[in-house]
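Following: one structure in structure tokens, then a few remarks.
Here the complex is missing a single protein chain, while all its other protein chains stay put.
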Amino acid sequence: MQALSFSNPVFATYSIAASLMILKTVGMAFLTVLRMMQIKAGYRSPEDAQRTLLNPKPVPGQVGPDDRVDRFRRIHQNDLENVPFFLVAGLLFVLTGPPLIAAQMLFYGYVLTRLLHFWAYATGQIHDVRATFWTLGVLIVIGMTLWVIWVAATVVS
Amino acid sequence: MQALSFSNPVFATYSIAASLMILKTVGMAFLTVLRMMQIKAGYRSPEDAQRTLLNPKPVPGQVGPDDRVDRFRRIHQNDLENVPFFLVAGLLFVLTGPPLIAAQMLFYGYVLTRLLHFWAYATGQIHDVRATFWTLGVLIVIGMTLWVIWVAATVVS
Partner (left out) sequence: MQALSFSNPVFATYSIAASLMILKTVGMAFLTVLRMMQIKAGYRSPEDAQRTLLNPKPVPGQVGPDDRVDRFRRIHQNDLENVPFFLVAGLLFVLTGPPLIAAQMLFYGYVLTRLLHFWAYATGQIHDVRATFWTLGVLIVIGMTLWVIWVAATVVS
């Protein structure tokens, strides 16, 4: 059986978790834009102060930092710092041929930590709560990565 | 035939589109640096104000935000928010075994939306123009991702 084929349940599990994380990350961009349009603030480019179909009634001060928008930018940035590395580490982990139950726990567990991180960040929970969910997700990535190195090193040496 | 082999025209198409997007994204870094050196402004690290071979005649105020440079940083940042997710979603999409014509339209269509997004952003077009190209690209990524989930869910369930 091919490792990277949807007939391999470990790969199918990975591809669902990876797709959910991709949707979650690009979703942050939509949330940021919706928030900007809702509060009419937090824009970043000078030309965004012009009157357009999406910005029919410009108001002074629309361009500039605003924490109600920047919060979503920070969540988005946190995804950029984490999700791409999960996507590649997960694919390499699939190729080590792990048991399905291990793959399910790690892949879906990662998705869960990111959803909880989003909840904690979006609702302004104290730093330690969001740091806990972030750390759990990072530990999953580190664990998979170390396993990949271990498997690869056995072959290379 | 192997799915991830250059003898598979769908994969070959993906690998060309993916490579073009990688070149486009790292190209933004070069554009940013060239712009900084051209206008002698927009540097970010304190040590960049020192006299070096690449900065032979330092001027006061070289370190600090400057929209002529930050515009390219924003374009670059927009690539970071989008391209890595296209790269992985596209690879997973190849593994679903789509028709070549669908892959060509989606992959090359995505490249086109990103080039048009660059043109709109670099030339300071109104927000709605650049938002349109960005949205079209994101919809391609979302569409491929949903298709991957659909194919994988059929297998897993």
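Each chain carries a letter (A and B) given by its place in the written order, and its residues are counted from 1.
Heads up, the rule we're going with is that a contact is a pair of C-beta atoms (placed from the backbone, for glycine too) under 8 Å apart; a residue touches a chain by one contact, two chains touch by 3 or more.
Predicted model, so just to flag it, every value in this text is computed and none were measured.
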item: Hidden partner chain, residues of subunit A it touches; value: 3-4, 67, 71, 74, 80-82, 84-85, 88-89, 92, 95-96, 121, 124-128, 131, 138, 141-142, 145-146, 148-149, 151-153, 155-156
item: Missing-chain contacts mapped onto subunit B; value: 2, 4-7, 9, 12-13, 15-16, 18-20, 22-23, 25-26, 29, 33, 43-48, 50, 52-55, 76, 80, 83-84, 87-88, 91
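Please note the rule applied: only the chains that are shown with their structure count from here on.
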item: Subunit A and subunit B: spacing of chain centres that average the CA atoms, whole Å; value: 17
